[in-house]
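Left out: one protein chain. Kept in place: all the others.
Let's turn to chain A:
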Amino acid sequence: MSLLDMIGPVMIGPSSSHTAGACRLGLVAHWLLGEAPKAATIGLHASFAKTGRGHGTHLALVAGLLGYSPDDPRLPRAFAEAERAGLNVEFRDVDLGDVHPNTAHIELRGETQKVTVQGSSTGGGVILVTQVQGLGVNFSAASPTVLLRYQDAVGMIARVASTVAADGVNIAALTCTRENRGGQALLAIELDAPLSPEALAFFTAWKDTNWVRLLPKLMDG
């Protein structure tokens, strides 16, 4: 967390956790989908469900799905913009169990792609993404983050790490989870700088890889 997260973000009101943070959670789904969003189902947990309406949480989440930043003046009319963009959104109140009170579960579909994201807005506009494509992660999008889903295989993490190193980029943090041995695995790698398109293309070309995304830094600091 940097100084600019404390005096900031510059945002559309009224709530840093329920509006700006919600918008950023939508943005994560927007970037991870990687194409124009067509349909979304958003589950709102606890405080997001209870006091979200008055805080513009629904508008902010939709704004994020459309790719708007928390300071975008179109945020208050995000529903109308979504309709124009052909994005259909459905909200549900859900109980996600023992998670942060400001948590949303987003299912987003485009023409060919589908992504699920679960994350919490922890205060001051800061977010924590806790699940991507159903697998556990733990990153805040405060730095560029690569997500890579693959068929669990020996040496995968080492190959990814050496590609990142060859690209001259430092790894700040890394989480890896898998469904089971030999099943689907997900690597989330937080980086000190964005990765080159070549490195990303290289990951995509591997036979064990089935999904790669580079999430840009969504925080100011």
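Operating definition for what follows: a contact is a pair of C-beta atoms (placed from the backbone, for glycine too) under 8 Å apart; a residue touches a chain by one contact, two chains touch by 3 or more; residues count from 1.
Please note the rule applied: contacts and distances are computed from a predicted model.
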Hidden chain of the complex, named as in its UniProt record, picked from "Fumarate reductase/succinate dehydrogenase flavoprotein subunit", "L-serine ammonia-lyase", "ABC transporter substrate-binding protein" or "Anti-sigma factor antagonist": "L-serine ammonia-lyase"
Per the touch definition above, residue among A:G34, A:G67, A:G110 or A:G124 touching the missing chain: A:G124
Residue among A:V10, A:A80 or A:A201 touching the omitted chain: A:V10
Of A:D71, A:E179 or A:E198, the one touching the omitted chain in the full complex: A:D71
Touching residues (missing chain, whole complex) on chain A: 1-17, 19-20, 47, 50-51, 53-56, 71, 73, 75-76, 101-102, 122-125, 192, 220-221
